[in-house]
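Note sheet for the following structure.
Yeah, one chain of the complex is gone here, protein chain that is, but the others are all in their spots.
Moving on to subunit A:
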Amino acid sequence: MDLFYLFRLKLQSIMFTRLYLHIPFCQRKCDYCSFVSMQANQHSIEDYVVTLLEEMRLVRATYGAGDGIDSIYFGGGTPSQLSPHQIARLLEQSSLLFKWKARPEITLEANPGTVDAQRLADFHAAGINRLSLGVQSFDNQLLSRLGRIHTEQQVVNTVSAARMAGFDNLGIDLIHSLPGQTLDMWRSDLARALQCETDHISIYGLTIEEGTPFALRYTEESPLLADEDLSAAMFETADTLLTAAGYEHYEIANYARHGFRSRHNSGYWKRDGYLGLGIAAHSLLRDETCDVRFSTTSDLDEYTTAINGGILPHHDTISLSREEAMAEFMYLGLRLKEGIEFREFESNFGCSPLKIYAATFDLLSRAGLLTVDKTSIKLTLRGMLLSNQVFSRFLP
């Protein structure tokens, strides 16, 4: 950790309310995935958990107990590769070291087909109260093309097993614009998703990331890849079908039944402070005077050695300027359905966004990407589809 920022952040007043724990292990890495993950045996997973526990102690000593933890998120990788007992130990440790709010949201990402009813019940008993299933598609052919290890039937089974295990907050992830996927195929994926009657649905368009097997397999000209128009149609179809089924399109990529928004992810958009633990985890720490972002090394050996030596291996530490913080406030806040309340911006930065961004608001609302009223601005559906165009205009 850069000492400079330590001095700037006042230890006693550092705000964070969310914890993210990165579990970088997968049975098999999916062909489109560029995130940090690796194969592991039980032994190395246990070593990692031990290091995580140690990191928690170091973090507590460095940044304090936080501001009342409202959510904890086990992401990956495949965090369901941890045993329920390991999850329980991590949660217990965190409840001892950090102040918890009453009943925080505790999410575990899990892959269908890797967890049976008993294991799910044990996770629930260990304290997990929200499950996010990486379904991606219900089409077996597309699933195998993605390099996923599960089938449609396993998804259906896992969803009902999760309900039986007591999960009353259940979400799935879907990906559209898959190679070879037509609009009809996507409609049928959405219909199958609705039949699962989950509480939360995340929807992403596939992007081909450099360095993945997909990048080698599908070049930009590949006829199998959805073009811009098809991809946009898929986004719009999801909005139409899921909204009609009673889901709220509460964020660009997320839908939820009433009361089931992801508190953890919403916190990213509202710029709540969060602490990332484990390799390649990201953090935002704030106090009254400054906002600091940093990430933990993505090298497992470096991570382990540093933590065992009592050092937090944090990289890319940046203290945001006021202009950068304002830009973030805009382009993160606009991701949410409610958009941005002018009052809230003013209370953060002491000035009205209408003054600062008048020309941008004007341009973007004339292009039909933003709606501006007396108290707030928000993205239109088209604005969500073209959100990069909107967001990049707020950069300092």
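One rule holds for everything that comes next: a residue touches a chain if its C-beta (ideal position, glycine included) is under 8 Å from a C-beta of that chain, and two chains touch if they have at least 3 such contacts; residues count from 1.
Quick note on the criterion: contacts and distances are computed from a predicted model.
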Of the listed "NADH-quinone oxidoreductase subunit E", "Alpha-ketoacid dehydrogenase subunit beta", "Elongation factor 4" or "Monovalent cation/H+ antiporter subunit D family protein", the name UniProt assigns to the chain that isn't shown is "Elongation factor 4"
Considering the complete complex, of A:Glu228, A:Glu288 or A:Asp373, the missing chain is touched by A:Glu228
Checked against the full complex, the residue among A:Phe25, A:Tyr63 or A:Tyr268 that touches the missing chain is A:Tyr268
Subunit A residues touching the chain left out here are 20, 22, 35, 73, 75, 202, 204-207, 228-229, 231-232, 235, 252-253, 265, 268, 274, 276, 280-284, 293, 295, 316, 318, 328, 331-332, 363, 367, 369, 384-389, 391-393, 395
